[in-house]
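Have a look at the structure below before the remarks.
Only one protein chain is missing from this complex, and each of the others stays in its spot.
Take a look at chain A:
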């Protein structure tokens, strides 16, 4: 039987970066096809190409055996391919019916809205999912009054209204709890029975084995394996995801022996994106946060720093309970936060290097007036210890390269002598040379006794730098890796939800 979709040898470059070197995927009619891969393996790019939001450089894309070139999402939609968005495409003020048919309104004579037809079509769609719709789910209800899972259902109905043959669900279950996932799977099976094919991207291995018919694995921009789900097991899938890399590729270091209370102790912390996280951080320890992107690692760091305050749980620093509700409090308690998104979270644009460094010192030491002459030597020493290249303290921050800017933002905290350093994917957009400098520096700081929590989206960075890794999945810690389990096999396996 001809597959509904057949992608072969698809490539895509973004500037100098090869996002996709060989995207190959074949999806049959009525098949639930799971697409797996680590961060940056190219699965999202491949999906975007299939959905027409990104144009491919080369390779062939065939629908029902015929070559197609999809130049826009609209074109893909007309061909029966739909990409499922996560709560991004609903207008809260509009009704369920208006949202489902937005842009495809039912019109009658003279192009006027046909509200009867709209209502009939919407109710027919809702009727198919009546068992899971819940109360208040009517055609006229404004989306703003619906519960999150009802909104998810509206998203699905919106996709189904175009009668697609292939639906791409990119992490559709990421925000759902177990009961909602069951509901979602009920819908998926219903679609399957109707002959609709789905591409399913998920970060939970048990879900993938529960729902999928086939599995395609991607690594470093290329398709590396395809399995029939019933003929494979987790270990084989995980092994094909990590490839033949050396299982242990780290430089050992010994954590300075500590006595007494941990530097930082977090108990049962929750906020909008993390739930019930507990951890203890020793002086001089480098603690890694691992897992797939967006599983709550950044939210945990922002929670500690008071930018996304915890709503539950307690924080202790050097054995004393503290309350942190805003960054200024975190800074005064000796926490430092370095974000990978320098432009958004760190830079005072258009201001001098001096001002960019001084901001944290001013908050930490409650300075109302600043005498540049007194502070400058301190700042220059901090910047020099990082091998920062800059013209002078008065030069604007924008005159530095990304790597040197990041060093300035670390110098900002070195100048405050912060004993706890929170690193939130700090090497984003930094060249390799600067990265090596940066890692050497982090180790040096740790050796001197600074406690560091380090989140990186690249597993290799975590494995080479950290003494211990907490793996996150859906906002909670799913595993702790240390000693012999500190390798990419265990890390990947844990990222996909199986406790190692």
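Throughout what follows, a residue touches a chain if its C-beta (ideal position, glycine included) is under 8 Å from a C-beta of that chain, and two chains touch if they have at least 3 such contacts; residues count from 1.
One rule holds for everything that comes next: contacts and distances are computed from a predicted model.
Taking the options "Cu+-exporting ATPase", "Cytochrome c-type biogenesis protein CcmE", "Sugar ABC transporter permease" or "Aspartate carbamoyltransferase" in turn, only "Sugar ABC transporter permease" matches the UniProt protein name of the chain that is not displayed. Touch with the chain that is not drawn comes from one residue among A:74, A:320 or A:389, which is A:74. Only one residue from A:105, A:171, A:355 or A:447 touches the chain missing from this view: A:105. Contact with the omitted chain, checked across A:2, A:58 or A:93, is made by A:93. Where chain A meets the omitted chain, the residues involved are 73-74, 77, 85, 88-94, 98, 102-103, 105, 107, 111-113, 142, 144-145.
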